[in-house]
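One structure, pasted below without further comment.
Here the complex is missing one protein chain, while the rest keep their positions.
Here the chain labels run A, B and C in written order, and each chain numbers its own residues starting at 1.
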Amino acid sequence: MTPSAHPSASVPGATPPVAPARAAHPAEGVLNGAEHHFALRVYYEDTDLSGVVYHANYLRWFERARSDLLRLLGIDQRAAQEAGEGAWAVSEITLRYRAPARLDDTVLIVSTVEQLGAASCRMRQLAFRGDVLLAEARLRLGFVAPDGRPRAQPKAWRAAFAAITPPIATPPIPEPQ
Amino acid sequence: MTPSAHPSASVPGATPPVAPARAAHPAEGVLNGAEHHFALRVYYEDTDLSGVVYHANYLRWFERARSDLLRLLGIDQRAAQEAGEGAWAVSEITLRYRAPARLDDTVLIVSTVEQLGAASCRMRQLAFRGDVLLAEARLRLGFVAPDGRPRAQPKAWRAAFAAITPPIATPPIPEPQ
Amino acid sequence: MTPSAHPSASVPGATPPVAPARAAHPAEGVLNGAEHHFALRVYYEDTDLSGVVYHANYLRWFERARSDLLRLLGIDQRAAQEAGEGAWAVSEITLRYRAPARLDDTVLIVSTVEQLGAASCRMRQLAFRGDVLLAEARLRLGFVAPDGRPRAQPKAWRAAFAAITPPIATPPIPEPQ
Partner (left out) sequence: MTPSAHPSASVPGATPPVAPARAAHPAEGVLNGAEHHFALRVYYEDTDLSGVVYHANYLRWFERARSDLLRLLGIDQRAAQEAGEGAWAVSEITLRYRAPARLDDTVLIVSTVEQLGAASCRMRQLAFRGDVLLAEARLRLGFVAPDGRPRAQPKAWRAAFAAITPPIATPPIPEPQ
């Protein structure tokens, strides 16, 4: 039995559907210029007993968005991992929580690359619900070999990143008063 | 900075973008007859050092699909939770793992309601990658008051569920040989 | 700064502390005959907005207990994984939720091996708070090679497991009425 056989009860030998079934798609981000947008919904798994999203889960969300960005740039993380070429790893993150998120909220993760090096990059990632800023992060990522040592990222990756990196680093955001 | 500050954003009142921006959407399932389809992608957070998806995470995925099903049925879980009306809780699950899932896989969760009672229901949830069955689950859910006691589900919920529940319980699936 | 810089630390070569420092230890289970006991505390990360432990997290707890059991049996999972020898994977689980667990609860996981084969075993795992049964699980685990195929477990592992497996399979528990 596979889902492809049928809209309602995909059993081998089932009658083909009269109308073509609508297909479900996973969340997919989009590139709007140099800005990557990725949307997600808040589920029970994301919350804790305080009724809002558990703080560590923003890091999971930001990582989903970065993975989606790589995918959109044509970079195959899994192939690189399996071939022993290496992977991006977070080396530093500063995260400010601005407003809580709740069950069923639609959250938009907006990611930008701020600076690009041979074996590292700096990114900014923001989480919004509508126009309410929920959390903002600045990250430093390093490209690491399977043994954990820094390594230059593959040339094709660097070229792909360069296309969405501003020529001059974004000036720092003023600290909140 | 909010997404509305960017030409790529689509926020009420924002300056019209020069080029129409594509919008990012969270994963949304679809109802194909009595079958609910929900797709998701595998991220780093889902895997463990064995290289495949950590077994407990299928339960998170199945719960996302059930939440999406409620949403499609017009049921507002969060309002019910906040109003103290209660919520569905898993009381029993049997889960068989058939094949591993890996980073970047697209996984389709196919959910059906098999039996519906006043304060409980039985569901079946399958996880597929293409036509490969990854995992299958049978669940019993109970509707519970905030104090954890069983309670009849709201009438509107029952009606919504009844619309996707077969009149006669699905016969059991033959066990694998 | 490392813990060794502190009089309270106990690192080889450190200056002896003035007062004997108490050392913090991770949770460690014990074998009481054929029964493995492993205790844990409920943290924010384990709960969801309903105020109780999210159902999927019992699978994480049961896995911690099984890992601790292997450790107590002298089995080095990580070495086996890194050497490509394989690992235990859950192939089937039936889980019944009996009572909710809450923040700060101390939970005892009681694990027993019910049946042992060359490449598989059956286990039972119970979660208690005091004498209140929170959840009970029956699991089938298979030993798998890194490529995911079934493989006989190493002889030393089998011998270790045999020492805590009853000669005759435990009779099934009567179903709840």
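Quick note on the criterion: a contact is a pair of C-beta atoms (placed from the backbone, for glycine too) under 8 Å apart; a residue touches a chain by one contact, two chains touch by 3 or more.
Keep in mind the model is a prediction, meaning the values are calculated, not measured.
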### Query
Among B:59, B:103 or B:121, which residue is in contact with the omitted chain in the full complex?
B:103
### Message
Touching the absent chain: which residues on subunit A qualify?
### Response
49-52, 55-57, 59-60, 63, 81, 87, 89-97, 99-100, 146, 148
#### Entry: Positions on subunit B where the hidden chain makes contact
44-45, 47-52, 54, 56, 102-103
### Query
What subunit C residues would touch the chain not displayed?
1-4, 6-9, 11, 21-30, 32-33, 35, 37-41, 43-45, 60, 63-64, 67-68, 71, 76-78, 81, 102-104, 106-108, 110, 126, 128, 130-131, 133, 173
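As a convention for this text, only the chains that are shown with their structure count from here on.
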### Query
What is the chain whose Cα centroid lies farthest from the Cα centroid of subunit C?
A
## Note on the structure
Expressed in whole Å, how far the mean CA point of subunit A lies from that of subunit C is 32
## Note on the structure
Distance in whole angstrom between the CA centres of subunit B and subunit C is 28
### Summary
Check: subunit B positions touching at least 2 other chains come out as 60, 63, 81
